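One protein chain omitted, others in place.
Going by the order they are written in, the chains are A, B and C; count residues from 1 in each one.
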Amino acid sequence: MSFTVEKAIKWLEKINEKIQENKQYLTKLDQPIGDGDHGINMARGFQEVVTIVNEKEYDTVSDVMKATAMTVMSKVGGASGPLYGTAFLKMSLAFKEKEVIDDATFIHGLEEALNGIKQRGRAIHGEKTLVDVWEPVVNKLKQENNFQADLILNTAKAAMEKTKETMATKGRAAYFKENSIGHIDPGSASSFYLFEALAEVLEEEK
Amino acid sequence: MSFTVEKAIKWLEKINEKIQENKQYLTKLDQPIGDGDHGINMARGFQEVVTIVNEKEYDTVSDVMKATAMTVMSKVGGASGPLYGTAFLKMSLAFKEKEVIDDATFIHGLEEALNGIKQRGRAIHGEKTLVDVWEPVVNKLKQENNFQADLILNTAKAAMEKTKETMATKGRAAYFKENSIGHIDPGSASSFYLFEALAEVLEEEK
Amino acid sequence: MGYVGIVLISHSEKVACGIKDIIRQVIQDVPVEVAGGTDDGKIGTSMDRISAAIECADQNKGILLFYDLGSAKMNAELAIEMSEKENIKLAEAPLLEGSYVGAVESSMGKSIAEIIDTLNKNF
Partner (left out) sequence: MGYVGIVLISHSEKVACGIKDIIRQVIQDVPVEVAGGTDDGKIGTSMDRISAAIECADQNKGILLFYDLGSAKMNAELAIEMSEKENIKLAEAPLLEGSYVGAVESSMGKSIAEIIDTLNKNF
């Protein structure tokens, strides 16, 4: 595929739809092991993202990602703001000066985003954070080296569900130690929606 | 001498007079190496002490000291509240069940007060705190084993002035490290007034 | 049985209340009481406010006091000595960071000794 400005905006709109729909659910996930604001944070941020990317004309996907990054950083609040903000900023940088964003470039962009998240949060895989969803998805995509909607969706979903079994060692949930086991990580759930939205954009292309 | 309820109240009234008169000065001492409230704290506390000890009839010096301790603890605020509060509380305990408070008993009471201050503040002599005035005065009194107004006055005054040369290692002034040198310790100044007042009570007796 | 109570002692009432807000976003059940500022609302600490906070925070499972600067500690110690209650402890940990950990631990039903243990490990 070739990832265009139009597709990028579609992706962001779909992310926002899912987050608005699941705002309460995300917040509920954040209650037992956090401060109960993840849904509120994400909904506020992505609502604004959709407004901003539709307000202006964008020449490149890189510019769309940059605008998204800035808005997410400013509006989300909480840990997910700098984390997702950094992710979109890294994608923006990875897509800079690329005429066409083919599968390999896009996968590279997602990998850069993952690295950005890990660096920002000083987190590795298995700490019950959104890294636990991003890393398996990126690895799977790198392995296959092309985009398949099903692959993304299934990998993201399984990865998100797996966070239920792990103990948090980063972020607010880490204060709860063993008691964090048995709950899905809210950030992993929102990351699942992000990849679910991506899968749908790819689906529609067919 | 015999330290009576009347003398105790006279002592407290004289302390208060001196503190009210020097309120600004004490606060000024607390500005370069503290938070500039020592005069305000002490003036508020001892004004209330004088009100309280004149409001009720007291049978024993111990009771007067107890009432003073409670008022100082409640009203002074800041480090000097618990420190002077503890001092008067220890005196109250030392004088308990004593029919007559002779020189030896009173000196013992002051020693107990000093020990209470040191324990409360975890301070020893030389740390630029009110201990630097209390300890030389108590030691001198123990040496001589009787009360002489001059001796108290001169010892307290010299000790207070010496705090100018030392570096604070306890209390707020300790944050200023070397920069605390060159300033008289505010708590040592208020302690000087306390002993000056005591000297005057002894003087009047003659 | 209730939870270990948390008392926040600060020179500033705003600080104590703000920390309580931060904790309350996460933990609702644990008693968290503030003793901020002097009796007349100025910067400083008040033994009376600390004593009152101790009374309110008590659920018979112990009370943990967190303080900010010098005189706060001395007033806290005085309040502990004046209190009739047992099992009141002064936490040697940063006020905000420590009390947040303390409140989360208390919400998990930990004892005062277990909480102090965690604080010692963390700070």
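The rule is simple: a residue touches a chain if its C-beta (ideal position, glycine included) is under 8 Å from a C-beta of that chain, and two chains touch if they have at least 3 such contacts.
These numbers were taken from a predicted model, which means no experiment stands behind them.
Peer 1: Touch partners of the unshown chain, restricted to the chains that are shown, please.
Peer 2: A, B, C
Peer 1: Thinking of the whole complex, not just what is shown, which of B:37, B:63, B:111 or B:196 touches the missing chain?
Peer 2: Going through B:37, B:63, B:111 or B:196 one by one, B:37 is the residue touching the chain not shown.
Peer 1: Hey, which of C:56, C:69 or C:82 is the one touching the hidden chain?
Peer 2: Within the whole complex, the residue contacting the unshown chain is C:69.
Peer 1: Tell me which residue among A:18, A:66 or A:172 touches the hidden chain in the full complex.
Peer 2: Of the candidates A:18, A:66 or A:172, A:172 is in touch with the missing chain.
Peer 1: So which bits of chain A touch the chain we can't see?
Peer 2: Residues 35, 37, 41, 73-75, 77-83, 85-86, 120-121, 171-172 of chain A touch the chain absent from view.
Peer 1: Tell me where the left-out chain touches chain B, residue by residue.
Peer 2: Spelled out for chain B, the touching residues are 34-37, 172, 175-176, 179.
Peer 1: Determine and list the chain C residues touching the chain excluded from the picture.
Peer 2: Counting only chain C, the missing chain is touched by 10-19, 21-22, 25, 36, 43, 68-69, 94-97, 100.
Going forward, only the chains that are shown with their structure count from here on.
Peer 1: What are the two chains with the most C-beta pairs touching?
Peer 2: B-C
Peer 1: Could you give the separation in Å between the centres of chain A and chain C, each centre being the mean of its C-alpha atoms?
Peer 2: That gives a centre separation of 39 Å.
Peer 1: Can you give the whole-Å distance between the Cα centres of chain A and chain B?
Peer 2: Here the centre of chain B sits 65 Å away from the centre of chain A.
Peer 1: For chain B versus chain C, what separation do you get between their C-alpha means, in angstrom?
Peer 2: Once rounded, the distance between the two centres reads 30 Å.
Peer 1: Would you pick out the residues of chain A that each touch at least 2 other chains?
Peer 2: Correct list: empty.
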